[in-house]
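One protein chain omitted, others in place.
Showing subunit A:
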Amino acid sequence: MKIKSFLYVFLFGVFSISAYSQNVKLLNINQLNERIKNGKDSTYVVNFWATWCAPCIKELPHFEKLSAEHKSEKLAVLLVSLDFKSKLSSNVVPFVKRKKLKNEVFLLNESSPQEFIDRIDPSWSGSIPATLFIKDDKRKFVESEFTYEQLLTEYKKL
């Protein structure tokens, strides 16, 4: 009996870990573009952040609030972490779990910042937080942190 309950606990543990790992997928720029192109939403707010970036962590709740308060609209908020790939299971997954993030979270799977930074936006110096707004064919890139009011204003302007 003891062995059986141990087994259940063990299996439960394995499943919950894998479920949480699935919450943070690796994603390269091509996949990000595909996700946006094939998604059923019309507006995409893509926030670039990292677990080591204090101002990013400070503004993450604003992105959670934005999607929660606009559930009826065709909006998708994608949180793309720029943490090192080696920190996925040690830092990013536990962080996402602890903060109970509801938006989709990815970890950027690119190795050359010379290419991917320009592919997101040529004006980007590479500092984070930074956010890309996409509505249909329109793109707007902002390289700074937001208050909720500023984020809402940018979203409404689209």
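The criterion applied here is as follows: a contact is a pair of C-beta atoms (placed from the backbone, for glycine too) under 8 Å apart; a residue touches a chain by one contact, two chains touch by 3 or more; residues count from 1.
We take it that contacts and distances are computed from a predicted model.
This figure omits one chain of the complex; the name its UniProt record holds, of "Carbon-monoxide dehydrogenase small subunit", "ABC transporter permease", "sn-glycerol-3-phosphate-binding periplasmic protein UgpB" or "Thioredoxin family protein", is "Thioredoxin family protein". Contact with the undisplayed chain is limited, among A:L27, A:C53 or A:L132, to A:C53. Contact with the undisplayed chain is limited, among A:L32, A:L66 or A:L82, to A:L82. One of A:L60, A:A76, A:V105 or A:I128 touches the chain omitted from the figure, and that residue is A:I128. One chain is missing from the display, and on subunit A it is touched by residues 50, 52-55, 82, 84, 86, 112-114, 117-118, 124-129, 143-145, 147.
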